[in-house]
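Provided herewith is a single structure, encoded as structure tokens, for subsequent inquiry.
A protein chain is absent from this complex, but the other protein chains hold their places.
And now, chain A:
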């Protein structure tokens, strides 16, 4: 048994660590197995510096054709299982072919790495960054170790940020005017606004504001669109009368939002919408959806 186990077990342990790992911010990342682990957070143009430690299992000798470390930015589309699109791939050779008898440490550095896209874990798509250490071997499979890390990119507040203001209605039935103070929000922002009832001839029961995420993947005929409602926020309880003005104040921080992603590497987009829903006493729903742009703001995060 021991022999057998030994046969499948990699003959060495590989540890990947970042030089500033202790001080660097850690963020949670959901793995394929559903578990959440804390991983280091980077942004584009950062230097990714660290070391790889290879520690052969006691008494084992590891023969190899070379050791390398790769920094990969991958987009994984679930419906196209197994296919990764590497949009970034950087390689550093760590060792020339040889043998390893004992623990060995290899420093590595990727300087000012261009990482234009953010890590993203969606319904149909995943964008991730990994460090991949490969010990190439002859005849037997390579020994590979991965280390995930997360990339988030910050954008400055937009210089133009108009409010969203609109009058909508059903003729002779319901006329409302709503206003959201901005069209672009950072992730910890607050949506401020109001709904003004110009005409109410139907018996409303309540009104809520939904935050919806629309994730579209693929292109052309193979486009997959997935919409999730991330927040349902009740704005009003009961039936208003004409002239009533209902305030909106929705804090975004409790929700797991990402910035808006537009056409990431021609593979996917993630967009956000505010959906104003009015429900009448017969549970009919009247709604109006407006896109908002989400961005990541350095100060607020």
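Quick note on the criterion: a residue touches a chain if its C-beta (ideal position, glycine included) is under 8 Å from a C-beta of that chain, and two chains touch if they have at least 3 such contacts; residues count from 1.
Criterion: contacts and distances are computed from a predicted model.
Engineer: Unshown chain, UniProt name, "Electron transfer flavoprotein subunit beta", "aspartate transaminase", "proline--tRNA ligase" or "Vacuolar protein sorting-associated protein 35"?
Structural biologist: Answer from the record: the omitted chain is "Vacuolar protein sorting-associated protein 35".
Engineer: If I consider the whole complex, including the chain that's not displayed, which of A:67, A:100 or A:236 touches that chain?
Structural biologist: A:236
Engineer: Considering the whole complex, which of A:47, A:155 or A:245 touches the chain not shown?
Structural biologist: A:245
Engineer: By the contact definition given up top, give the residues of chain A that touch the hidden chain.
Structural biologist: Missing-chain contacts on chain A: residues 206, 231-241, 244-247, 249, 251, 253-254.
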